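Input: one structure, supplied below.
Every protein chain except one is present and positioned as in the full complex.
Note that the chains take the letters A and B in the order they are written out, and that residue 1 is the start of every chain.
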Amino acid sequence: MSKTYYSPSHEYVTVDGNIGYIGISDYAQQALGNVVYVDMPEDGDDLVAGEDFGAVESVKAASDLFAPVSGAVVEINEQLIDNPRLINEDAMSNWIVKVELTDPSELDKLMDEEAYRAHCEAEKH
Amino acid sequence: MNKKYYGKVIFELSRPGRQGYSLPANGCEDALAGLPSDLLRTKSPELPEVDELTVVRHYNNMSTNNFGVDTGFYPLGSCTMKYNPKINEEMASLPAFTALHPFQPSATVQGALEAYYTLQQMLSEIGGMAEFTLNPYAGAHGELTGLMVIRAYHESRGDMKRTKVIVPDSAHGTNPASAAVAGLKVVEVKSLPDGTVDVEALRPLLDETVAAVMMTNPNTVGIFEHNIPEIAEMVHACGALLYYDGANLNPLLGVARPGDMGFDVMHINLHKTFSTPHGGGGPGSGPVGVRAGLEQFLPNPRVVKHTGDNGDPLFHLDFGTEKGPHALGRISAWLGNFAVELRALAYILSLGRDGLKLAGTLATLNANYIKESLRDLYELPIDRVCKHEFVFDGLTDKSTGVTTLNVAKRLLDHGFHAPTIYFPLLFHESLMIEPTETESKETLDEFIAVMRDIAREAAETPDVVKNAPLETPIRKPDDTAAALNPVVTFADL
Partner (left out) sequence: MLERCGMKSLEELYSDVPESLKLKRDYELQPQMSEKEVRDFFEELAVRNQPLTCFAGAGFYDHYTPAVVQSIAARSEFLTAYTPYQPEISQGTLQYIFEYQSMMTQLTGMEVSNASMYDGTTALAEAMLMAVSHARKKNRVIVSATLNPIYREVIDTYAHYHGVTVDTIPEVDGITDLNAMREMLAAGDVAGVILPTPNFYGILEDYTGVADAVHAAKALLIMTAPASTLGVIRTPGEWGADIAAGEAQSLGMPLNFGGPYLGYICCTKALIRKLPGRIVGATTDADGQRVFVLTLQAREQHIRRDKATSNICSNQGLMALYVAMYLSLMGAKGLREVNELSAAGAHYLANRLVESGAFELKYPERPFLNEFVVKFKGEVKLADFVEVCNSCGCLPGVMISDDELLVCVTETRTKEEIDRYAWRAETFSKATVPAMNNTDMSN
């Protein structure tokens, strides 16, 4: 049974066992506009919660990606190399990196769907 | 500007066998044939084959789709697009300067070295600094050089912990980028609602890990940082140095000097304040000045003045040997964009001490005049006397859906360049206007009238503004397609 958590900087992590799928939220992709490039880490890189690990670029903006949780990258979403706009089409199913979580307790500091929705509402105003 | 789009690429005009050059034979025996063939290229480069007239017409036609200062007004914030006097071009083109090889012995280039030295002295006087290097090629290169000077200073004292640079959130993008290239970590400090640096937010950031604080004054919203003496004191108390980004120096000419404000290191953009042409993006020039005590850290080579046997001044190039062990080394091949420096020298001579002061004051007057003439229709987030530039946060009436981008593009239809838009990042709809001193009241009034007209259009026929530009050689380009599938050479087309 998987569950999705969100960070204040609009990354999500969908957790299934000790594997997390990290991407940007639908709210973030809408704010960014047409995604033209995703700067991704490499297999084996270690992500540290709160630190940046890449970026999502639109034509005239770039948004750094901050790791919601720590973990080792076990896979990157290679589809995004040729077709970065998949993020615009469906941000939630087009995750950017798959990681093996090193400290599941970090999830407690993230928001659930409901809290995140409130967070986005607050940001709009 | 020609509204008809030309649009051809020179490769498309190529016809086999055409040629646009003539070269003198020197009668020496061919040597290429004697070279090992595996050290030579196997395939000729695919370059155009065109005659001279085709080349001339091609580039002339192309130029008519371009807008320059000589075409019309550039209200481009933070870019200081003033008129570039023609005499400067002519002086920089004198063969006795253009034909000089940089390796020529000093005795044969005394005039060139004196020109460099004279400009360096003038900039030191204008900046209130002890010495300048003219070697950096552009503003960002000057920032990088200045930060290297600062690092060299800390290193010379064995103070190796200083790895951070503090920049305001309103800073030009080059500030944090230059810091990163110089190996420093960037920490942002917040601005107050009036656009000035928040002294209380800065205070806790200052510690023994800070190498420098970078500021521009007036800042990017055109406001004079009146707390600068206090900031300088705080920065120096923590052992860091204060860096002045000279992009906005123009309004302070003759009025105040960065050196007197407590800045330790600064750069000047000759292509802004000192009227050298922007050339479609370069070449610029970014001289760096330092206060007394930091001269030894400036980069090589430098021009040194001595007195000759007959009492006349003699100039020569020094590679750090005369300035002690801490000279930075090289940051450029030679003495920077020398021909650009000659233009700036001609400009300063033309204006002289009084003309420079008047230039700064009139630039400030022009900016305030536009601000006061449009504030009823455009939102003025910071209502104070501005310096060379100011920022509107879009149209006051936001209900029309007309954005800053739309206003900027509509200006193109009226024969004006767009202002700087969506910078600084402090406001959502930033529209930053800097008129410079070289525009007449008539031009400013015409611009004001057009801006008012656009505001009226935004209310009455918003779609016209949203679809702008309509009168330019091309319409809105598809930037997304360009970035998704980069086509960057003719071979890719």
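Please note the rule applied: contacts are C-beta pairs under 8 Å (C-beta built on N, C-alpha and C of every residue); 3 or more make two chains touch, one makes a residue touch a chain.
Because the structure is predicted, anything quoted here is derived from the model rather than measured.
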Left-out chain, listing which of the shown chains it touches: A, B
Hidden-chain contact residue, picked from the options B:N65, B:S156, B:T209 or B:T443: B:N65
Selected residue (touches chain absent from view) among B:V304, B:L380 or B:L412: B:L412
Hidden partner interface residues of subunit A, rising order: 36-37, 39, 42, 52, 55, 57-62, 64
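Convention: only the chains that are shown with their structure count from here on.
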Euclidean distance of C-alpha centroids - subunit A vs subunit B, Å: 37
Footprint of subunit A on subunit B - complex, ascending: 479-480, 482-484
Complex contacts: residues of subunit A adjacent to subunit B: 34, 36-37, 57, 59-60, 84-85
